[in-house]
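In what follows, a structure is listed as structure tokens, so that the remarks can point back to it.
Every protein chain of the complex appears in place save one, which is left out.
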Amino acid sequence: MRRYLLPLALIAVFATMAIFPGLIAPFTPTERFTTYQAPDKVHIFGTDDMGRDILSLVIYATRLSLFIGFASGAVAIVIGTVIGLVAGWRTDILDDLLMGATDIVLILPKIPLVIILAAYLSPGPWLLILVLGLLSWESVARVVRSKVMQVRSADFVLAARCLGFSDTYIIFREILPVVFPVVVPKFVLVTASAMISEASLSFLGLSDPTVISWGVMISDAFNHGGFIRKMWYWWMPPALCIILGVLAITSLAFLHERGAREVVQL
Amino acid sequence: MLTLCAREITHAYGNHEVFRDFSIEVAAGETVGLVGPSGCGKSTCARILAGLEAPQSGTVEFCGTDIAGMNGSGYEVFRRSVQMIFQDPAGSFNPVRTIGQSISAVLRLAGVPKAEHRAVLVEALQKAGLQDEILSRYPDQISGGQAQRAGIVRGLLISPSVMILDEPTSALDVSVQAQILHLLKEVQRERGISYVFISHDTAVVSFMADRVVRL
Amino acid sequence: MRDGPLLSVKQLSVSFPGTNGEYIHAVRDTSLEVFAGEIVAIVGESGCGKSVVAQAVMRLLPPGTGVSGSVIFDGQDILPVSEEEMEKLRGTRMAMVFQSPERALNPVLRIGRQLTDPMILHGLCGQSEAEERARATLAALGLDAGWVMQAYPWMCSGGMCQRVLFAAVSLLQAELVIADEPTKGLDAERIGDLEEMLAEIPVGGQMGLLLITHDIGLAARLAERVLVMYCGMIVEAGRTADVLTDPVHPYTRGLLGSLPENGFHPIPGLSPALSDLPSGCVFHPRCGSADSTCSRFVPPVREVCGRQVRCFRC
Partner (left out) sequence: MNEILRRKIIRYAASLLVIVLVVFMFPRIMPGNPVMFLIGEDVIVTPEVLADLNTRLGLDRPIPEQFYLFLRGVCTGDLGYSYHLHSPVASLIGDRVVWTLMLVGTSLLIGYAAGILSGAWVGWMSDRKSAKALTGAGICISCIPPYLLGLILFSVFVYRLNWFPYKGLYTTPDIWSIMHHLALPVATLALFVFARNLLIMRGSVLTEKNQLYPQFARALGVPGSKILYGHVMRNAILPILTQFAIDFGFIFSGALFIEIIFSLNGLGTLMYDAIIIRDYPVLSGLFLVIAVMAVLANMFADILYGVIDPRVGREGI
């Protein structure tokens, strides 16, 4: 249990930042000060091109970055698990169709597709969640399906059928718990990669400019002189937050692998 | 009186015919041994008899009725009356649920009030020579003999009239095999249920069975 | 010709780190000897530690395993020997036949390569001669050598894989062959085949075979001497004719009583888990004639009726 401590503590810190930003942040994101200030006692990370306190911005940005990650992870997991369960349980044409669809989603290059969609749609956070979720379920569906196929004809499933349990009971109470251990690390990894995608899209200026996320902040720093002025204290805090956030979430998956002897793949 | 019988069932994988026009009858309270070399379709036959797989031709009848044509309540009676025990003892329990969870799910299905679960379980386990501490264990944490006993306990909870035993001892050590065989005999004496005992080991079958059918 | 035994295991103990930091004693204080030209069998039920002995002798146990005692092969204690030295010993001097032959061969390499590579690696011969020898051995085992050499393991039936495995071991002509549960999961016909192949190993008196099996009948048919193992300890050892026809240890007696031909008389109780062994004699909770001494002290090895027995009561 001890090895889960550090990642869980990090996630707890981020969660607090996301839920109660007002309690931690010294200022609100709307307060303006002198622009391009170097770090001092009042502004620990200085101020940006619009005179906003960078530390407060980083804290307020947590909510959106985490939310987009987890929500797209949830969308992908729900779709992927359902499709995987159905495709694995059924052996008819439905399985073929679902796996065909999965393979196609697998082949499509995700980030370029998201970029072109975002360019046409200028998406808000909800749309981004939906798009990222809809493009990431395929790996979940594949592992779930192969696991279901493994256990479909296992003795314990036959025994349950013999004892008179219904198909629904068997799928949800016998098979789903067996599949669950492979779904958890996938959820974590999809979440992490959604956070990376969000940050990347924001960096290209493809997210809603009125909301702040860590990616938007880095993009601002890159485009509005933070980089040329060597203001590392501008882009470094959000960058560190992304890295630590993704790392904490991903390491949960890897620790789980050690615990459950399941080998996860990114 | 006949309880379960198969009439002229045939099974094939692709073009390879495993068995053809095979018939077997099981009377109440008797043990029918089913023997044959490996790969002759014994397990398939067991699953067909248990209603888990449909024969490609022929019928399986339970108390005189074809199970393929059974309606809801009739099928339910059949389902509760015919149980199966598998070769791999640990494999017949869900690997991520404890033995206790798996067995008490059956009690729930049978409509036993939750308050009585524990008492019923402990008594059933004791009869099979098991301690109640295995209820909190996972299938891979108990020995093959313990798992097989637990499997028999679970199958008996819904009071079947026929048990299909598919190589129930071939994955077990000889000393455990002897114990399980004696347990099965004792259960039969007590409850008068019929067995279809499937094994490749003729010595085991002739020890258990009243008559032997070859596949 | 050597004078001493080919293999001599002395007071071997093996323990694995358990999940909760404790140690699981898989093998305790076990000694045995194998002479050239003889077949020695270790029999016991699953989890008794007989396969661990085989792996300890071959030094194939995973890192982190606690091993004490000594394993003397041809006069040399091989427990402290380096891994590089072991690689030279394994294959050419001591080899092992595995159970589940289908899984013991690499699925993506042609069988020919898997047979010839070890020979070339050990410097026994060159490529062309290795191929020739492999072909000859396969043909002698009744296989279509030309086809098998080119085939992948998954194209072969279980019986063929078993012969290939046997060919791989016999091509290297090791002095000591260990067969670890070679009959597990085989049907009667293939057990018969395997028995013939194993019986030929000590031909000429140069080689020794250590047979590890749960199949008492197999041990009775092949071995000259047999060791009965229970919960990590050898409880009775002696000539096969003595041990398997007239057992003296209560466990051996119970085990033989459970056999079909003796009427399936079960031993009362269950085998204990290795992480939770009883004190004193490991068999005392299931033994009909145990007393307070048995539950307090581990019985030493004694000489009874021309064999070694660990029991106070006989």
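Just so it is clear, A, B and C label the chains in written order, and each chain counts residues from 1 on its own.
In this section, a contact is a pair of C-beta atoms (placed from the backbone, for glycine too) under 8 Å apart; a residue touches a chain by one contact, two chains touch by 3 or more.
No experiment lies behind these values; they were computed from the predicted model shown.
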If the full complex is used, which shown chains touch the chain that is missing here?
A, C
Residue in contact with the excluded chain [from C:Leu105, C:Ala134, C:Leu274 or C:Cys311]:
C:Leu105
Which residue among C:Gly21, C:Gly64 or C:Gly306 touches the omitted chain?
C:Gly64
Residue, one of A:Ile24, A:Met149 or A:Ile196, that touches the chain absent here:
A:Ile196
Which one, C:Glu22, C:Glu87 or C:Asp246, makes contact with the chain that was left out?
C:Glu87
Kindly note down the residues of subunit A that lie in touch with the hidden chain.
96, 100, 103-104, 106-113, 115-117, 119-121, 139, 192, 196, 199-200, 203-206, 218, 222, 227, 230, 232, 235, 239, 242-243, 246-247, 250-251, 254, 257, 263-266
Positions on subunit C contacted by the hidden chain, ascending:
58, 60, 63-64, 83-84, 87-92, 95-96, 98, 100, 103-109, 117-118, 121-122, 152, 154, 165, 168-169, 172
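As a working rule, only the chains that are shown with their structure count from here on.
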Compute the distance, rounded to whole Å, between the mean C-alpha positions of subunit A and subunit B.
47
State, to the nearest whole Å, the distance from the C-alpha centre of subunit A to the C-alpha centre of subunit C.
52
Along subunit B, where are the residues that touch subunit C in the complex?
37-38, 129, 143-146, 173-179, 181-182, 200-201, 203-204, 207
Which residues of subunit A touch subunit B once you look at their complex with the stated criterion?
154-156, 158-165, 173-174, 177-178, 180-181
Can you tell me which positions in subunit C touch subunit B when the two form their complex?
45-47, 187-189, 214, 216, 254-255, 257-261, 264-267, 270-271, 273
